[in-house]
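Showing subunit A:
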Amino acid sequence: MTVATRLANAGDLASLRQKILAGRKSTKIAISVCAGTGCRAQGSMELFEEFQRELQEQNLTDVEVRATGCHGFCEQGPLVVIFPRKIFYRGVKVKDVPRIVEKTIRNNEVVDSLLFKDPATKKKCLLENEVPFYAKQQRIVFRNNGKIDPTQIDDYIAADGYAALAKVLTKMSAEQVIEQVSQAGLRGRGGGGFPTGRKWDICRAQPGDEKYVICNGDEGDPGAFMDRSIMEGDPNSVLEGMTIGAYAIGASRAYIYVRAEYPLAVTNLSIALEQSRSLGLLGENILGSDFSFDVEIVRGAGAFVCGEETALIASVQGDIGSPQQRPPYPAQAGLWGKPTNINNVETWANVPVIIDKGSKWFAGMGTEHSKGTKVFSLVGKVLNTGLVEVPMGTTLREIVYDIGGGIPKKRKFKAVQTGGPSGGCIPESLLDLPVDFEKLTEAGGMMGSGGLIVMDERTCMVDVAKYFLAFLVDESCGKCSPCREGVMQMHSILCRIVQGEGREGDIELLEQLAAYVKESSLCQLGGTAPNPVLSTLRHFRNEYEAHIKDKKCPAGVCTALVEFEVDEELCKGCGLCMRDCPTEAVIGEKKQPHKIDVELCIKCGVCYEDCPFDAVIAK
Partner candidate 1 sequence: MSEEKQNQSEKSQWQPRIVAFLCNWCSYAGADLAGMSRRGYPAAIKVIRVPCSGKVDPMFVLKSFERGADMVLVSGCHPGDCHYTSGNYHARRKLLAFRELLDFFGIDQRRFKISWVSAAEGAKWSSLVKEITAEAQALGPFKTFATMLQGEPS
Partner candidate 2 sequence: MARMGVFICWCGANIAETVDCEAVASYAGALPGVTIARSYKYMCSDPGQRLITDAIQEHKLSGVVVASCSPRMHEPTFRMAAASVGLNPYMLEMANIREHCSWVHTNRREATEKAKDLVRILVEKVKRNQPLQEIEVPVTQRVMVIGAGIAGIQAALDVAAAGYEVALVERQPSIGGHMAMLDETFPTLDCSQCILTPRMVEIMQSKNITLHSYSEVEQVDGYVGNFKVKVRHKARSIDMSKCTGCGDCWKYCLARNKISEPSGPAAPEESPAEVAEKVDTLLEKYTDRAGMVIGLLQDVQNEFNYLPQDTLVYLSVKSKIPLSRLYAVARFYNGFSLEPRGKYIIRVCLGTACHLRGGGRIADAVVRELGIEHGETTADKLFTLERVNCLGTCALAPVITVNDKYHGKMTVGKMMKVLEECAREKPEQVGVEEAQIV
C-alpha cells in the first residue's frame, strides 16, 4: 500500500496508477484465495495463512498471495485461482497447500484432483473460464471480484478504479452524466427496475441545495446475496458510483445502509472509506475539484421492510422501519425531509463502468428495454449454486442448466422462483423465457433483487407459498390493515390447507384476499406479498386442489398429509436414515432394506430428504 499521499488532481491519480502498475509485472505469479463469507465459512482464511507460511518457508518471496472478494461459485468453495494463467482449483483444503506450491507454483504443473469436473461432460476444466459456471457469464459488476484485494485500494486503482470519477470531475457536467446513464438504459437493480437516469433527474430538479444519496444495502430478499459479495469484494466500485451519482444530483452527503447480517461488508466498506478519504477521493474538494462529498455507513438491524425506500429512510432517521404513504416520493422529500436519491448496491456498481466505457457499449448488452447485465443468485435445488452475472435476455434454461448444471439427484425441474417474497414462480413451460424486467413480470414473477431459487419435484408449491407468507407475516411492519391483517389471514388459511383442514371456497377466499392486499396496501411489501400465492395458484392450482380435496401433498412435503415408506427395491440398507432419525423410527439390518415404524415416525422428513437413493417415498 503506497504511502497515502493526497491526490491533488486527476493527473496525480493517473500517475499513481502508472506507479502501481509498474510495480506489478504482469507475468508475476499470484495466488488468489476467495475470502468472501461463503468461502470463509469453509475455512478459506486458514488456507490463506497456510499459503503465506508455506511461501515464507520456501522463501518464494516474489510470489504474492491475495485474499480476494467472492468469486461467485460459493458451493465449490474454498476457491483458489492461480494467476497469471488463472488455473481454477476448487474445494481446496489446508492439506493441499504444499502440493499446490510444489507442483503448480514451482513447476507449473496442475494438481488434477482439485480441478472442477463438469458433471455433464465428466471432463476436468483447467482454467476459470472453461468452467461451465463461468463460461456463459459476462462479469461487469463482478469485474474486480476475485481479482483484487478489497482491502487494498491500490488494486482497485490498478484496475482503472476512479478513472471514471476523474473523467466526470474534469470533463463532464452533471447533466452530461445523467444523459450518459439515461442513454445507457440503466434500470434499478433493487427490484423495481425504475430507469436510474430519470430517477437522478427528478431528484436533481428538486429545489434546495441540501440533498442526500443513499445506497440500499438492505438486501432483505431471502436467497439473494449479490449485494453482499459486491460490498465485500469491490467496495470502492460502489463508492465511486455513489460519488458520480452525487455529483450528478448535487448531493453532498451519502449513507450506505448495510443490513446487520453482513459484518464483513461493513468492515471492508469502512476500510475502503478510510483509504479513499486519505487519497482525497472522498471528502473536501475531491481531486482538487470544487465538489465535496462524504459517505457514512449506517447499519440495519434485521428488518426486510427496510428495503422499502421510505422505511429505510425512517430507519436511518433512527425510528422503526415503517413506510410512509407516497407521494411525496423520497426524491421530493426523503431523509430529514430533503430530496434523497436511493439506489441498490448493484445499480451503483454499474455506474463507473458506464462512464468509463460509454453508454453505447452498455446499451449494447441486454434486451430492448432491459440493458446491461444482472447478477442472479442461483440457489435451491441446483447443482452449481452461486452468483451468476449474465447479460439481460439470457434464458432461464441457460442459467439453470448450462450455468447451474441442472437439478441434483437427477430430480425433475419443477419451477424457479424469482423476486423473493415479492416475486413469483415460473414453471417449466416458461423456461425459455429471456430474463428481463418486462418478461418476468408478465410470467407472474418479478426481477426483484435477482434471487433465482430452483425447485424440483420434491418441492410442494403450497408449502412454498405458505413459507413466503410466513416470512411476510413476520417481516410486515404491521402499520396498514391490509398487509397486517390480510397477509396473516392468508397465511392462516394456507396453514389450515397444509394441515389437511382445507375446505371448499378456501382458494376463492385466498384470491379475494390476495387481490385486496395487492391493491390496498400502503407500500410495496404489502403490494407484492400476494404474488407468491397468486403465481403458485396460476401455475400449480392442481396442487392446491390436491391438498384441499384429496388431502394429499403430491411433493410429500406437507407432513400432516403424508406417510413415509421405504421402497424395498431401491433401499440399499446404507443405514444413513436410521442414524439421523431423531425418534429411531427406522429399523433394519446393514445392507438389508429398512422399514419405518409409522407410530414412532414424527414425519420430520430427514430420511426422505437425505436418502441418496431416493428410496424413501411419500404416500
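The candidate set was assembled so that all candidates are chains of the complex that A comes from, given by their letters.
In this text, a contact is a pair of C-beta atoms (placed from the backbone, for glycine too) under 8 Å apart; a residue touches a chain by one contact, two chains touch by 3 or more; residues count from 1.
Treat the numbers as computed from the prediction; the structure is a model and nothing was measured.
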Report summary line: Answering which of 1 or 2 touches subunit A in this complex, the right candidate is 2
Report summary line: subunit A residues touching candidate 2 in their complex are 37-38, 40-42, 45, 73-75, 77, 219-225, 228, 255, 257, 260-264, 267, 296-304, 315-321, 335-336, 377, 379-381, 385-386, 417, 420, 451, 453, 455, 459, 464, 467-468, 471, 474-475, 477, 579-580, 582, 604-606, 609-610
